[in-house]
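Note that this complex is displayed minus one protein chain, with the remaining chains in position.
Chain naming follows the written order as A and B, and within any one chain the residues start at number 1.
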Amino acid sequence: MTQETTVRTRRRFGRGAIALAVAGTLVALAGCTAGGAEGGEAAASDATAGSMEDYTADTTFTATEPLDFSLLWTDWPEVPVTDSWQVFDEIEKRTNVHLDLTNIPFSDATEKRSLLISAGDAPQIIPLVYTGEEKQFAATGAVVALSDYEDYMPNFQKYVKEWDLREMVDNLRQDDGKYYMMPGLQEVSVPTFTLLVRKDVIEEVGAEVPETWDELRTVLEKIKAKYPDSAPLADGFEGQSMLNYAAHSFGTVAGWGFGNGTFYNEDKGEFEYAATNDGYKQMVEYFHGLVEDGLLDTESFTAAVEGGSTVTEKLASEKVFVASGANGTVQEFNTALDAAGVTDYEVLQIAPPGGPAGQIVEPRNFWNGFMLTKEAEESPNFIAMLQFLDWLYYSPEARDMLRWGVEGETFTKTDDGTYTLNPEYSLKAFNINPEGKTDIQKDLGFSNDPLSGSTESRALKESYNVPAFVDYIDSVLTNRTPRDPFPPAPLNEGELEQASLMATPLKDSVDTNTLKFILGDRPLSEWDAFVSELEGQNLQGYLDLINGASERWAENNG
Amino acid sequence: MILDPVKTEERESARTETIVTGRPRRTRPGGLPQESKGYRVYLGFNAVALVVISAVTLYPFATLIAQSFSSSGAIKAGLVNLLPVGFNLDTYHAVTNDQHFWRSYGNTVMYTVVGTLVAMVLTTLLAYVMSKEHLRGRNVLIGIAVFTMFFNGGIIPNYVLISSLELKNTMWAVILPGAMSVFNLLVMKSFFENLPRELEEAARIDGLGWWGIFWRIAMPLSKPVIATMTLFYSVQFWNDWFSAFLYLDQTDLYPLSLHLRNLIAGATTTTAESAAAVGTTSAAIKDNVKAVTMVLAIIPILCVYPFVQRHFVSGVMLGAVKG
Partner (left out) sequence: MTTVTRTLRRKARVPWSNTLRHDGVLYAMALVPIAYLVLFRYVPMIGNVIAFRKFRPGGNILGEEWVGLRYISMFINDPTFWHVFSNTAILGGLTLLVCFPLPIVLALMLNEVRKKAFKGVVQSITYLPHFLSIVIVAGIVMQLLSLEGTVNQIITAMGGEKIPFLQRPEWFRTIYVGSEVWQTVGWGTILYLAALTTIDESLYEAARIDGAGRLRQTWHVTLPGIRPTMITLLILNIGTFLNVGFEKVLLLYMPLTYETADVISTYLYRVGLVSNNLSYAAAIGLFQACIGLVMVLSANLISRRTVGASLW
């Protein structure tokens, strides 16, 4: 009997409590989110708490009171972040700013970042933004229009001017004429991925390091003659890497660089679809020719990145002699060749070969960059934050510190700009002082991707890379011309939604057929049929959308 | 004893027969001298097939273990097959000396133990209640559970919920979202439904209420399914990286699964910039670190199974019914 009564009361109470909890949560949810996107446009200029009155370029920013800013940190697994890292202490010492980190794993960083911003829970400062990634947030007002505040950032303005990057910065502007991210400035920018060649083998077959794709073909033929079992050229990134850096010299875009699929035709003054222009066809024909003669390893054009080690394996077993990679890949190849017992080899990183459109490489690039969530704009320390970020991202002092550490303690710098890492310290990532006891990256937090490396002068960039890489930079700058960037064609919110649905099937068709044509699964005689298929997928409608946006931009912004 | 829900004649008679004749003789099924030759041939085939299946399954693991003892260059060069090349224990040393590894290991153990406990309590209780066919509103309960198998709020609403409940960066954020699997719930319910009713009726006569019946009669009889579900939940919590990924942003709290995913999947990228990031810093993830971490992650869960298996024995003395 007692049992029964207790049960009855418990049950009634239970139901009520649940209802209350549900209602309460709903209210809380609605409440949290309603307050979200509004407020804070106007009063930014009042948000001067903690900022410096006389902050100028090339001076150290020091907040007039201790400040706390939140920062999104991407956690690379082999360089795990800790609060005790010296880099954060150093920042705090010089600027009086403490950084609260929110960590996200590298493996799914983009998704988590998206989630945090969408849920309205992201920290104020979001680093590691590449140009284009801010578009979806810009369109919906989730991030700050930083162009409004450029005047608070003297270092940024100084170096944009000095390194002639103003036009590129203007290309970041969205439909409303404002830009929403601040890019990392690079005095020199070279293609990250290019051809890596076995220089010793090239010399062995009596050839020279190629400067054009046609010359490369000759080299490959000679190598194949000597090593008939090999398919000397390989990509290793599903073909996306090689097509990317090749496309520029053929007068088109492809692979990773395909972007939204449009190519600006200077003569016609409008955007055309990259996959249907002459340059694209020539490029496909070129690679198909290589496949026909057994000069290209077809698997490397289809195996995913994870299987990129298959190319390394083939290189080590000497079935492949020329492959795509970045400067880090050189190291990988070297280790594999050593393990396979190959001696007297040299893996060289060469400038991307030229083609029918000339000795052209990708346009100059920004690197990394940051954006600020709307929440930051409402902070009373907003101006201080801008000044702080200007110092952190663009001042030479901060750049040196983020890369090399503390002058006098971890490194020394001579007047002519030579950086030397002190002997007790190592930077194993770049093979500097491998015997050093303390690694400035792993143990102290310097030279870390989220912050360092975004803005670099040429001198700084060359200071920590191997001489071979410096040679590579030189050869690209001397012998190659970057293509001009396309004029902007930013889409508004509604157009963005439409564009993604239109562009994806088109891109899928292009990806599938590019591979089919190259591998020979589809004869090149069907090229025109392929173009018709694309047109049947509303290609013209898509181009109209982009060109419309481009014309609108030109009208509004001269 | 599990009874077939379809009450065919022969089943009923067999059961009654057993009850009448008392405790069944404990003999191995089919373990009598009258095995046919055909059966023995079949047994032979059976064994061979199983060996082949095992070998095929074991091959990639053997390679993985070999890789964990090999040098990074050898792995990249594709030289490691079943045996290590460039045998070294360096990576094992490096990994086990890394306190992040041990911290995440400890986190995982904690999340798994607590999580399994919570999940088992919730699931068992609800499954038992749902298995009572006479219960009024039973179908409503089942409907409530099944509906959630198909409809969920999506990542952002779940995130906002956990965030509003202030559970972010706590152990509960990793445990609670996965604390009830409707799949497990329904399987358990199925098992409970097939427990012999006579035992419960007998217990009622003895004066036990539902709780008593549940605790003293149903649970002991359900060792196989409880053991199985404990195993399932443990594995689920052990391997779950997604909840940690969503709701934790202190690396101190990361479980091993997330740490591992960061390590392994971090090298699989589909965008140019991320690929560039991996390519430019020559601190590329070492294949042997991946292999070692994976091996170390799998070992504990493999040890759990033998413990669980001991409970896969029917634990019923049918004589209880008579008494």
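Annotations for the structure displayed:
The working rule: contacts are C-beta pairs under 8 Å (C-beta built on N, C-alpha and C of every residue); 3 or more make two chains touch, one makes a residue touch a chain.
These numbers were taken from a predicted model, which means no experiment stands behind them.
In the full complex, the chain left out of view touches A, B.
Note on the undisplayed chain: of the listed residues B:91, B:112 or B:239, the one touching it is B:239. Annotation: of A:209, A:470, A:496 or A:524, A:496 touches the absent chain (contact as defined above). Listed residues B:77, B:95 or B:160: the one in touch with the omitted chain is B:160.
Residue-wise, the contact with the chain that is not shown comes from A:515, picked out of A:109, A:515 or A:546.
Residues 1-2, 4-6, 11, 14-15, 17-18, 24-32, 34-36, 38-39, 42-43, 46-47, 49-51, 53-54, 56-58, 60-61, 64, 122-123, 125-126, 128-130, 132-136, 138-139, 141-142, 144-154, 156-158, 160-161, 176-177, 179-180, 183, 186-187, 190-191, 193-194, 197, 209-211, 214, 224-225, 227-228, 231-232, 235, 239, 260-261, 264-265, 268, 270-271, 294, 298, 301-302, 305-306, 309, 312-314 of chain B touch the missing chain (whole complex, contact as defined above). By the touch rule set out above, chain A reaches the unshown chain at residues 3-4, 7-8, 10-11, 14, 18, 21-22, 25-26, 29-30, 33-34, 36-37, 114, 117-120, 135-137, 139-143, 238, 260, 298-299, 302-304, 306-307, 310, 373-374, 496-497, 499-501, 503-505, 507-508, 511-512, 514-516, 519, 521.
We adopt the following convention: only the chains that are shown with their structure count from here on.
Centroid to centroid, with C-alpha atoms defining each point, chain A and chain B lie 40 Å apart. Chain B contributes residues 71-79, 85-86, 100, 155-157, 159-161, 163-165, 209, 245-246, 249-251, 254, 258-259, 261-287, 289 to its touches with chain A in the complex.
The residues of chain A lying in touch with chain B in their complex are 3, 25, 28-29, 32-33, 75-81, 102-110, 112, 115, 118-119, 121, 130, 192-193, 237, 240-241, 244, 256-257, 304-306, 309-310, 312-313, 316-317, 325-329, 331-332, 335-340, 428-431, 441, 449.
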